[in-house]
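The other protein chains are all here in position, but one chain of the complex has been omitted.
Order of writing sets the chain letters: A and B. Residues in each chain are counted from 1.
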Amino acid sequence: MTALDVMRFVEPEVIARRTNSRGVKLDPSGLIERGRRPPAGPVLHGLAGRSIAEHGDLSRPEVIELCRLASLMEANDVAIHHPLDGKVVITAFFEASTRTRLSFESAVLRLDGKVLSVPDGRTTGTAKGESLSDIGEMFNSYGDLVVMRHPETEAAQELTDGLDLPFINAGNGSGEHPTQALVDWFALLKWRPELADPTVDPERRIHLGIIGTPGNMRAVKSFLLRSIDFAPAIRKLTVISEMADPFGAGLNDPERLDFEVEITNEMAPVLPELDVIYMNSIALLGDSYQLLGEQYRLHAQSTLKPSAVIMHPLARRDELDTSLDETQHNLYFAQAAGATYLRQALLSAILQRLDRLPFVEGA
Amino acid sequence: MTALDVMRFVEPEVIARRTNSRGVKLDPSGLIERGRRPPAGPVLHGLAGRSIAEHGDLSRPEVIELCRLASLMEANDVAIHHPLDGKVVITAFFEASTRTRLSFESAVLRLDGKVLSVPDGRTTGTAKGESLSDIGEMFNSYGDLVVMRHPETEAAQELTDGLDLPFINAGNGSGEHPTQALVDWFALLKWRPELADPTVDPERRIHLGIIGTPGNMRAVKSFLLRSIDFAPAIRKLTVISEMADPFGAGLNDPERLDFEVEITNEMAPVLPELDVIYMNSIALLGDSYQLLGEQYRLHAQSTLKPSAVIMHPLARRDELDTSLDETQHNLYFAQAAGATYLRQALLSAILQRLDRLPFVEGA
Partner (left out) sequence: MTALDVMRFVEPEVIARRTNSRGVKLDPSGLIERGRRPPAGPVLHGLAGRSIAEHGDLSRPEVIELCRLASLMEANDVAIHHPLDGKVVITAFFEASTRTRLSFESAVLRLDGKVLSVPDGRTTGTAKGESLSDIGEMFNSYGDLVVMRHPETEAAQELTDGLDLPFINAGNGSGEHPTQALVDWFALLKWRPELADPTVDPERRIHLGIIGTPGNMRAVKSFLLRSIDFAPAIRKLTVISEMADPFGAGLNDPERLDFEVEITNEMAPVLPELDVIYMNSIALLGDSYQLLGEQYRLHAQSTLKPSAVIMHPLARRDELDTSLDETQHNLYFAQAAGATYLRQALLSAILQRLDRLPFVEGA
């Protein structure tokens, strides 16, 4: 199958219908074409039955091929292939999160799978003391894959102690949120497909800014860890944080970061230099949450580079002003809009239903 | 397609199976035959992609054709046509309401659509400050249509600010509940199909009584506003309320009511004259709820006209005594039983799947 064949599966009217109405519009066909071949079957087939608990559970080639498959999911009506027919996905949200839960559930339903939903932890019966390991053992009989969010970092490990099914971590305390990082890079690769290349023209390498604290913001941490895979595309990373050690215990070796790193608590001087700004609202401090400080707010009057784009995993608070929504700095709506397609790609691969999709090589 | 053809789609055993066991039984075939033609495709096709936020979003011909289509939904097993295959409906109930939520969800599932459910507002994550506009933007990627109930009146507008999908208002504070009014008139038109005629025999015109306060009871308000479409069928309206101005700010021009209107706070004198009595339990007063006063209770010993029927959107409290359940005054069970069929008709039209139904003219 050639690049030309792949392009047969890009339906422009499907893309147009699905494009977010405000901010940057991302066309998935650039990423599809970039590869000059369909998503690689051998790489994607290797995901069968696997769990995604942390960033290390996926390699750079897997991330790129998943993003290319997600692009094809976005450019097509895949529902007609019923890829997840007969499969049951359990979405266990012991910490409520409408946005992430509905994103996964929408991905399952769009592929004609079934959803068993635990929308919040308060519906877990009178025997409050049940262990996550026992819950994992229970899930073995009820479904084919488990997506879990939990307020405690250790929860992912405890559940998988009893679980034989593939597991996707949808956020564990101050741990990780690895599929959010996939969603983030899916947006960046659609925005500039050349960022996926092994060598990137120095002119096109990005200065990445992170407003927040990777050490206690799991989405920020996962984005940063995933970014290591794309070091050839990153000229410099600037972390803007109130904390003296924003990397925290979870990232104790910034040497791992294969690009220039700068840490600052002043946003103003560095803001006009950034190509991509990643921010988040909420940091976990012990058992409670803290919002981003007032000095780190962005709005339409912020001194941004004209071509700069802003990313945010959402939901947002005041740190990201709605005055940016109509501007071309707004990549966050396109980023959010890609989430279900990325998750469709991941679920199809893990649940071994790639063979139902007409656009995977060797499937 | 002729009236005879339409009648081919009326399956008496389906109707019998679906009829409520107590109170008035309503046969949908009367309304189907009344039109002497199948539901009008051109009128119903015009609903494609539309939102139903308030009563003005539907015209009288649209209401009548929707009720006729709903009658055919009720008289047939439509599941075999899988009308909503591949469609995802988001039911976002920020104010919990099992009855209305399950009614919409049952309608979707009966048509083989998928449901993404937000059963109550407490499962909306830690970022409690997320705006409804951002939630609307999120829903754009997750489904094909949104049904929302919310405790605040302004919520419908706020959500649709960010939403590109068709929207159905399932109750917004003291605002409206437009599909409840459709359900109400669906019951009345099955009960007396001639009420749909442009001119109604004066003998058959009804004296309508409303027990409650349209100004702060959204179901009552929506019923009243919808009733304006059926002015030729209404001889007189009597509003029975403790409030001096039961119409309130939302209905500040009773002149719009194209029939004789009487307002009273005494139920006893007028009760024996009423043909149809519409009542509700609960009024919104500021942020709290108030139950209907004790003097407005109905029971089997109430001095009702023998042919009078009682309607109630349910759930009920003491104002509607169970001693009425076994009587022929009980239209409320038949009214409730029609809700899913009416919503099936509406969803099929908005989501443009009328062509999958064998009984829509020109579809």
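Here is the rule we go by: contacts are C-beta pairs under 8 Å (C-beta built on N, C-alpha and C of every residue); 3 or more make two chains touch, one makes a residue touch a chain.
Quantities reported herein were computed from a predicted structural model and do not represent experimental measurements.
**Q** Could you tell which one of A:V14, A:V88, A:I228 or A:M243 touches the chain left off the display?
**A** Only one listed residue reaches the unshown chain, and that is A:V88.
**Q** Just one of A:R18, A:R37, A:R60 or A:K114 touches the chain that is missing; which is it?
**A** Per the contact definition at the top, the residue touching the missing chain is A:K114.
**Q** One chain isn't shown here. Among B:V14, B:L102 or B:V261, which residue touches it?
**A** That would be B:L102, which touches the missing chain.
**Q** I'm checking contacts with the chain that's been left out. Which of A:P38, A:P83 or A:G143 qualifies?
**A** Only one of A:P38, A:P83 or A:G143 touches the chain omitted from view, namely A:G143.
**Q** Which positions on chain A touch the chain that was left off?
**A** Chain A touches the missing chain through residues 86, 88, 90, 114, 116-119, 122-127, 129-131, 133-135, 137-138, 140-143, 164.
**Q** Can you list, in ascending order, the chain B residues touching the missing chain?
**A** 18, 20-22, 77, 79-80, 93, 95-99, 101-103, 105-106, 109-110, 112, 117, 119-120, 281-282, 289, 314-318, 322, 333, 336-340
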